[in-house]
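Please find one structure pasted underneath; my questions will follow.
Omission of a single protein chain aside, the complex is shown with its protein chains in their original locations.
Moving on to chain A:
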Amino acid sequence: MVRVKVYSTPTCPYCIRAKKYLSDKGVDFENIDVSADEEALKQMVDVSGQMGVPVLVIDGEVIVGFDQARIDQKLGL
């Protein structure tokens, strides 16, 4: 089972779309709201080296932004 993490904020449109996309494809993921969790925000900044959301971590690979092509490739969609 591939582990998928989504660092997001509740308002960011691309976060909403990324999460909806994963849900529509039946992909289980862990959503981390970085606006409510400062530790998680630090962690996101550490793994991605930047502050933009969403950040997806799929099987250890970091994807910044809602990059559908890379998500598809990583998950074999």
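Simple rule for what comes next: a contact is a pair of C-beta atoms (placed from the backbone, for glycine too) under 8 Å apart; a residue touches a chain by one contact, two chains touch by 3 or more; residues count from 1.
What we mean here is this: contacts and distances are computed from a predicted model.
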item: Which of "L-arabinose ABC transporter membrane protein", "Thioredoxin reductase", "Multiple sugar transport system permease protein" or "GDSL-like Lipase/Acylhydrolase" matches, in UniProt, the chain that is not displayed; value: "Thioredoxin reductase"
item: Identified contact with the non-displayed chain, of A:Ile16, A:Val62 or A:Leu75; value: A:Ile16
item: Touching residues on chain A - with respect to the absent chain; value: 9-17, 34-35, 38, 41, 45, 49-53, 64, 68-69
